[in-house]
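Following: one structure in structure tokens, then a few remarks.
With one protein chain held back, the other chains of the complex are shown just where they sit.
All chains are identified by letter, namely A, B and C, in their written order; residue positions are counted from 1 within each chain.
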Amino acid sequence: MRYLPLSNQDRADMLARIGVDSIDDLFADIPQKARLNDLMDLPRRASELQVERQLSALAAKNVPASSVPFFVGAGAYKHHVPATVDHLIQRSEFLTSYTPYQPEVTQGTLQYLFEFQTQVARLTAMDVANASMYDGSTGTAEAVLMAHRVTKRKKAVLSGGLHPQYRAVVEGLADLADDDVVSLPADPAGTEDILAQIDKETSCVVVQSPNFYGQIVDLKPIAAKAHECGALLIAVFTEVVSLGLIEPPGAQGADIVVGEGQSIGNGLNFGGPYVGLFATRSKYIRQMPGRLCGETTDADGKRGFVLTLSTREQHIRRDKATSNICTNSGLCALAFTIHLSLLGSKGLRQMATICHANAVKLKTALASVAGVEVLTGAYFNEFTVKLPKAADAVVEALAAKGILAGVPVSRLVPGKAELANLLVIANTEVNTDDDRDALVAALKEVLA
Amino acid sequence: MRYLPLSNQDRADMLARIGVDSIDDLFADIPQKARLNDLMDLPRRASELQVERQLSALAAKNVPASSVPFFVGAGAYKHHVPATVDHLIQRSEFLTSYTPYQPEVTQGTLQYLFEFQTQVARLTAMDVANASMYDGSTGTAEAVLMAHRVTKRKKAVLSGGLHPQYRAVVEGLADLADDDVVSLPADPAGTEDILAQIDKETSCVVVQSPNFYGQIVDLKPIAAKAHECGALLIAVFTEVVSLGLIEPPGAQGADIVVGEGQSIGNGLNFGGPYVGLFATRSKYIRQMPGRLCGETTDADGKRGFVLTLSTREQHIRRDKATSNICTNSGLCALAFTIHLSLLGSKGLRQMATICHANAVKLKTALASVAGVEVLTGAYFNEFTVKLPKAADAVVEALAAKGILAGVPVSRLVPGKAELANLLVIANTEVNTDDDRDALVAALKEVLA
Amino acid sequence: MEEPLIFEFGHFDTTGVDFDMPDAFEMELGGHERKAALELPGLAEPEAMRHYVRLSRNNYAIDAGLYPLGSCTMKHNPRLNEKMARLPGFGDIHPLQPLSTVKGAVELIDTLAHWLMTMTGTTAVAMSPKAGAHGEQCGMMAIKAAHKAAGRDPKIVLVPESAHGTNPATAALLGYKVVSIDAKDEDGTVDLEALKRKIAEHEGDIAAIMLTNPNTCGLFEREIIEIADAIHKANAYFYCDGANYNAIVGKARPGDLGVDAMHINLHKTFSTPHGGGGPGSGPVVLSERLAPFAPLPFIRKGEDGPVLVETPEALEAGEQPFGRMTAFHGQMGMYVRALSYMLSHGSDGLRQASEDAVLNANYVRVGLQDLMSLPFGERPCMHEVLFDDTFLKDTGVTTLDFAKAMIDEGYHPMTMYFPLVVHGAMLIEPTESESRASLDLFVATLRDLVMSARNGETDRFSGAPYFSPRRRLDETSAARKPVLKWEAPAPAEAAE
Partner (left out) sequence: MEEPLIFEFGHFDTTGVDFDMPDAFEMELGGHERKAALELPGLAEPEAMRHYVRLSRNNYAIDAGLYPLGSCTMKHNPRLNEKMARLPGFGDIHPLQPLSTVKGAVELIDTLAHWLMTMTGTTAVAMSPKAGAHGEQCGMMAIKAAHKAAGRDPKIVLVPESAHGTNPATAALLGYKVVSIDAKDEDGTVDLEALKRKIAEHEGDIAAIMLTNPNTCGLFEREIIEIADAIHKANAYFYCDGANYNAIVGKARPGDLGVDAMHINLHKTFSTPHGGGGPGSGPVVLSERLAPFAPLPFIRKGEDGPVLVETPEALEAGEQPFGRMTAFHGQMGMYVRALSYMLSHGSDGLRQASEDAVLNANYVRVGLQDLMSLPFGERPCMHEVLFDDTFLKDTGVTTLDFAKAMIDEGYHPMTMYFPLVVHGAMLIEPTESESRASLDLFVATLRDLVMSARNGETDRFSGAPYFSPRRRLDETSAARKPVLKWEAPAPAEAAE
């Protein structure tokens, strides 16, 4: 087997050196009746060529985003990532290194995490950021738990504009941890009165902007009300590129900012792995989940970096830890950092501007389609339209024509008649005039 | 522009530091009338996304070997290369390093070249090998020139089984260097009497085995006759995998062995870059073209490697050099060395056995096709068949059915009626039973 | 040369990405344009390339050397897996594009699930957890949901002292009280009698036991079936931490041992790269009793192939997911890599890999046991071998010093001070990826270090490492006054 360096002679010699007769002597502690003495009912080893063919055949059954006009978003976005990024993250020293617990020989990882933290803090306009979370949704759940720790309260208020799957993650965890969650109804029109839900019992209010429907939300009044009640504002985003163009939550009074970083540096990957961004105010550092990288000096006085504040973590505090997390999304964070180090604020702003311009163009073009109504007022790259038919059927019909048009709200929130015709449409820098023309033309046909 | 680190401010500051007013002051030596003061009539800069799209569109107009049943060979072969190989040759330290003229900081390159030379010498059963040539065909021309230097004669005899394009390369160079070349007629049946052509004027006789038509040639009698006449035997191969299974030229008396190494480690690449293998007897080392890597020690007594015998080379000897070559095919040689280091003799023999087995299977299957005659007796992975119709038309008809069936001899040697119906068919480990069934079935249809 | 931070050498007004900018247009941001400063350097590609290549050189990696981290399982990461994960049909598909356009992706997840269930002898698998600890959380949430569905509300989770810290952390996260269970002195495994007493003591209030097997001392719990029986009799569940599952793939099935839930670290057992700390992936296999509670999304066998169930509205009878662990469907990129690894090995190769891992660990054990101290005697270990610091007694060298001195010899330190059940633990896991020659060199190096410690060459240890990109770092001051991001230096005081 190509991955196993021992030859049969090696094995025999080593068993002799160990002083046992057979390999099974080393497995003697496994209860006899539970031992597998035969091979499992699974295929035998395969050559690389065979594996490649088998997996390629599966891959060929899927339709890649790059191969069609593509407008699917709702939490994950198709952006163009420079080839340099994927090349660099495949460097052996990044790809096959462990968590940097031994900082003397992992300064490479530690330094990029420090760069990552600085980038995220600046993007969100917050004091500090951690070294990444699994993704935006789990980060949001961790933010709620953190708010509970900070406020010593147990009630979270979730906006109806929060991504429905993020909401499900928070609710699931809260439910089993016996916390209270007040989830507002789906809010495609951006009319919910979330201020009314915030009271003195409230630990935190969770608001996404741009929200699931694409609407940009003014966070300032919500922050004001939350702070008035002693609650924290958790601001969520799923499209980090928006921060290149719109006012960041940190400048609007958010206490915790959490979001999905996939758009920068990372591919779609059918939903994972992604990279959660998590930032907060300095005063809450010690309540923060996840890894943190900090600056220090070595025995020769040289600047260096270490994982720090580990007293919050499970490997020191065990059942008193701030969370059970013991990995971050290291390599995805590296991809994020490299891509953003190439973009810089200038490039990010340009990229965001194109995304927005393409959204504006598509919105304008959709005005020509009879029966289509755009529900979203202020938006970045994504907006919701109301179709004259059920959105899921329209999307399937368009897919059959080779166009991936967006996400029907009913895919995530089924069974609600008022949402059945809604379609969330995303735009990025990869969309061309031809893509939009194709979508509009096909939509007219499907709706005719 | 993303590849240019200077900002406009940098440029202005640097011009000031240099003490000139404008960048054009630095180009003042260019005659005024020849200066381009405007942009060339070519497109302007393009984003990575745009370039990727433009080139992908061109790539999409071609039919990749992996996407169809594929039997095309005749000097380049479709093999499966382990993913590790391409990963490693893309390491920055290999990919973006220069020729190892400064051995203190290029031991990585030098050591793999030493490994490469050892592998090639062992494969060919020769004393020494160089650090690679551009490819098999140019290596063959260099071998002929080397034979002229060794023998101080100017007549080369080329077998009719030599790859027609290799022959053209040798003839072209010899023609302009006023040397004599006796090229025997195309020899698909393997019946030429090359011994009769070797005389006391002969510098070298060039014989390919397995030859262009797939025939394995017994080199021993040719070597005997050549040596009797004071000439050198240059043995050529285009399918290096054959050396895993058939007797190497070095064991049959060849004086120079030269061939194409593409099959190991390297992709098809529409014909280049490839890697030429070149080996000879110890006594001819100083007449050998190309780079050589040798073992030595450093100032601390540690083993190290250097480019050596450079007194043969152009940068020392200028117009007295053994050849004008000053690059090898470094990265392709690395791919070769890594792939072969994985294979080992055991894996190479297995791979060669599968190639041969697939050829035997296809030959057997073709026996069922009316009017198809296999011309080749002893073969490795490639053989020539005579079709009842012109081979080029048959190949086009099969291509239209999504099968790439082989190379019509007339593609390389057009205008000869006796060759018009001949098709050279190659088999490798990538061919499956399904591939063969598809070919046989389609061939029956096309010939019906 | 020291490599600065991007903020220290990059231009803040340039970009290394070219865009084709649109014509001027009217923005529709509703007045939410960014006003807050955003100062991020934009490097030209050659600058970025060089910076990150240089940074990478300060890292140790499995591709460059043996990585003897016990419990962390640093094995070879095949590049075939990387290539497969980057096929556009896997890497470039969106989690919410129409299911009709991702049939191959769903089929891949289903195939991987089939392998995981077959290997472990279980009934269901929750694929979506994003890492091992997330998988633990998922498994414990399923257990909590199962108790709830049965109308029970037990409050206690039993955890042995040798457990990974994530175990108690996870239990506490879900509101459980953690009760420690004793280890047998002679080998650190669970004391069955003590366990039974603990169960009796908390009768009816025990939700689960969380156990690692093979345990973190590298030993297989011989009484595992009896432990499982005792737990099941108490109406509790057996959560197995699968961090060490790589020792027994193809040799035993956790389901046959009585395990109800076990997460599988795809990076430890199935070779997906660690990536400097992630991303991981932690699918959780579930016994028949827990299967109904698997979270959304899950795959149901349909007549026309596997069906991805994403919402509560799509449930059928008997399906009682406790909720959802994450947005979307989990770590697809890791699934592809893991399946590529499994298909490559096959049933026979996976078994061989476990055997080689155990063989290699024992080979290291016998190579060192005369010089280093085995806390539980010279018995065979599984895939990792545990030493304690008895052999360093009176040398003035600590476990930490010893481990740091390994860096100067070209090795990454082994896992130190874990598990907590022995003093000055050193846990070595070579994995099946090491050749015998590699192990011989490693053993020789450690022997040399031990002799050096015995000979009183304390400088070699106390100041180590000397030859690494950095020497020992001041972690105390880093934590006392955390500097977690780069700040522009204050402008120099104006003269006068």
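Just so it is clear, a contact is a pair of C-beta atoms (placed from the backbone, for glycine too) under 8 Å apart; a residue touches a chain by one contact, two chains touch by 3 or more.
Owing to the predicted nature of the structure, the values given are computational and were not obtained by experimental measurement.
Looking at the complex as a whole, the chain kept out of the display touches A, B, C. Considering the full assembly, B:380 is the residue among B:213, B:237, B:278 or B:380 that touches the omitted chain.
Listed residues B:321, B:365 or B:390: the one in touch with the omitted chain is B:321.
Within the complete assembly, residues 1, 9, 18, 44-47, 49-50, 53-54, 57, 61, 63-65, 75-76, 78-79, 344, 410, 433-435, 437-438 of chain C touch the chain that is not shown. On the side of chain A, touch with the chain left out of the figure occurs at residues 1-5, 7, 9, 45-48, 50, 82-84, 86-87, 92.
Heads up, the rule we're going with is that only the chains that are shown with their structure count from here on.
Relative to chain A, the most remote chain by averaged C-alpha coordinates is B.
Per-chain Cα centroids separate chain B from chain C by 46 Å.
Chain A has residues 2, 48, 52, 82, 90-92, 342, 429 in contact with two or more other chains. Counting only residues that touch two or more partner chains, chain C has 11, 13-17, 19-20, 43, 45, 49, 53, 78, 80, 82-83.
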